[in-house]
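Questions regarding the structure given below will be posed in turn.
This view holds just a subset of the chains, kept in their places.
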Amino acid sequence: MKKGIWAIALLLLIPTIASGVEEVASATINSNKDAIALLQTNLNFVWTLIAACLVFFMQAGFAMVESGFTRAKSAVNIMMKNLMDFSMGSIAFWAIGFGLMFGASPSGWIGTDGFFLSGWTGPEGDQWVLAFWMFQCVFAATAATIVSGAVAERTKFTGYLIYSIVLCAVIYPIFGSWAWGSLLNGGGWLENLGFIDFAGSTVVHSIGGWAALAGAIVLGPRLGKYGPKGEVRAIPGHNIPMAAIGVFILWLGWFGFNPGSTTTGDSSIAMIFVTTNLSAATGSICAMFVSWIMFKKPDIGMSLNGALAGLVGITAGCANVSPTSAVIIGAISGILVVLSVVTIDKMHIDDPVGAISVHGVCGAWGTLAAGLFNMGGTSSKIMITQLIGIGAAFVWAFGTAFILFKLIDMTIGLRISKEEELLGVDIVEHGAHAYNDFQTLN
Amino acid sequence: MKKGIWAIALLLLIPTIASGVEEVASATINSNKDAIALLQTNLNFVWTLIAACLVFFMQAGFAMVESGFTRAKSAVNIMMKNLMDFSMGSIAFWAIGFGLMFGASPSGWIGTDGFFLSGWTGPEGDQWVLAFWMFQCVFAATAATIVSGAVAERTKFTGYLIYSIVLCAVIYPIFGSWAWGSLLNGGGWLENLGFIDFAGSTVVHSIGGWAALAGAIVLGPRLGKYGPKGEVRAIPGHNIPMAAIGVFILWLGWFGFNPGSTTTGDSSIAMIFVTTNLSAATGSICAMFVSWIMFKKPDIGMSLNGALAGLVGITAGCANVSPTSAVIIGAISGILVVLSVVTIDKMHIDDPVGAISVHGVCGAWGTLAAGLFNMGGTSSKIMITQLIGIGAAFVWAFGTAFILFKLIDMTIGLRISKEEELLGVDIVEHGAHAYNDFQTLN
């Protein structure tokens, strides 16, 4: 064996060294310095792309949460929507979205180049464009998928596909260019104001949440959700363990979402891990206790959404608030989400999974909190900027999504018929049942 | 596009280099040397925190295994327990546990500072404290969650919450300080003896397993588990595929648990991956064959527990035994777990998921094996030290957990009533069913 495996090992190390660290006839201080810089770059690639994997996995988490919290007769449709969210979203973000978000933006309002990854000049060019695209692509798909749950069980599949493409191609990227666009090209107008949203409480979650609000309003509630006298009726989810595992997966994915937003593999990721984790923990604990007080029993749906609320809440400030502040931010997120879910239900806006409360409301709260608990201190200027960002996100996302859903409704139709809804969106839209061997109840 | 994306790329690399590797006016041999050391540190952060992600994911795996192996009417409760294990455990370990475990321990018996992450002095200080906390936090939650399965289907939720907090805050960390506490402060008394437990066969798994034993004894068996003549009755799990996927997730998580315990990103992790994988493999194979011989058919529950047994068994010695030894350690773990499950059942201790056998018994075996198969050779001194550690873990964890469960039982009550147990802990404690759209049988 001495030759066999040894040889492989050697062989595998050679391209390694050659590609990673330039091999020179004789090293110098400066060649070593360059090699060190290249190595840190390599580490950044590895870290950013592994973080992208974790964020990608959130697609599975969302699919499980949304499906688990709704009925068995809609499970196939939710899986299809999540698969297509990501598939069509990837293509839309490749063709259009990435350019609008990160292309040169002289005005600060919209990116103008980089479509179809044209910024990548081939294997000899800068590979970072591709790594950065990958990381941003999974973010865009996250924004799209947030809406899926809020419009569940009553939406036409074609209408949903159109919404999903437009959100990934246009709505999300344009707002993104305001907050995260290219600085060397003037920068987005929001980031130039000093807007703090490290990993996207507003940019990703509120944008998704307010689009979900628009969708739920335009669609109207599911049949039977509100009684003839306006009373709120619970439509329990069909698979609570699936929803719970989905939340664990989302929590895991957030360890890519927040710390990965450094796009740098160094010690700064540690605090972000800790703030993210602590906020999720107090979010779920506080939501549980609030539900316990309000409904007399510790409610699993609220507790799970509390964890997500804590995660959304810390997303903006994960890199600029202390662990102790994260404990407080998460706690308030957990309380807020329960109150918001109950309030939205009382307003007869039917959001089957609580997406508006988790992502919209707690996204806004988190963005405020990122200013309020800023480790470098806060100020009225900081808070006003945060409020401007929060307001801009609401106006933009709710406005454009409302118009979009209305346009879809008036043209190809957004909602399935009453008869179809009773049968279930799965059999009507996909000709399939999710659980063929089981005796199901509706 | 040339300017747009190029500019981002450049911009993103600048903070990278600046934060990762100090940029100096002109490099020297020593500045390069320091930059290299910093880079290795950065790699250690990335590796340790990714490993923490994998260990965190074990929470989902445990939830699936515990829920899949028990009845549909208890699935909500198990999800809630696992969510709260981790959420409350995180807060308890932040406030108290980490300090007791890793704070200065002049006596070698208990840590005395570092509560509420007070060892972290802010963004200018040492970020390693946070990374290390994160990694240790997911370990502490693992110990807590082991008990969840053994006390399933009959425990009051409030009683469980109290247990879970105390375990993460006090029971686990104090033992942990004996075996893994800070060396520069005198070190834990067990580690000073030379106790070998690299990733926690004893520190995490046996502690959890013996606490599970205490819980199962204090609670007593589920209704109908043992017949009027003492005969053992099987109460089959409600979702075997979910349990199986949970085991795959746990196996995956163990690739963070064991190799991540290096907290160092270097070549030493390779052997730990291999020993971990081989032991899991022979664990499941041997458990399958033993069950095949004993029950005439290859049993899936035993095979799945065999994989976990192999993983627990190699945890102590993963870094100091050879791959070939790992094959043997796993094989014995797989045999042991089947015999132990059958024996514990005959003793009328009702452990619905086999947690005592997997984590307690195989944890003890693994700790012994780490001494026996030590690549540097073994000795009676090594073996006696291993036995002292195993014994100390049993006395401490079983003792404190037994007292704790008894105290809970005598005060707020540990077990739900018979009527409630027939209805199911889900509807009684959480007002919810796990599978609302399915026709279930009990």
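First chain written, first letter: the chains are A and B, and each begins at residue 1.
One rule holds in what follows: a contact is a pair of C-beta atoms (placed from the backbone, for glycine too) under 8 Å apart; a residue touches a chain by one contact, two chains touch by 3 or more.
Quick caveat, the model's predicted, so the values are computed rather than measured.
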item	value
Full count of same-sequence chains in the assembly - 2 placed in this view	3
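Going forward, only the chains that are shown with their structure count from here on.
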item	value
Chain A-chain B separation of Cα centroids, rounded to whole Å	29
Contacting residues of chain A [partner chain B, same complex]	29-30, 32-33, 36-37, 39-41, 43-44, 46-47, 50, 54, 71-73, 99, 102-105, 111-115, 118-120, 126, 128-129, 132, 182-185, 236-241, 244-245, 247-249, 251-252, 255-256, 259, 263-271, 273-274, 277-278, 280-282, 284-285, 288, 295-301, 303-304, 307, 322-324, 327, 375, 435, 438-442
Complex interface listing, chain B residues touching chain A	1-13, 15-17, 19-21, 27-29, 31-32, 35-36, 39, 41-43, 45-46, 49-50, 52-53, 56-57, 59-60, 63-64, 67, 75-76, 78-80, 82-84, 86-88, 90-91, 94, 116-117, 120, 122-123, 127-128, 130-131, 133-134, 137, 157, 239, 242, 429-439
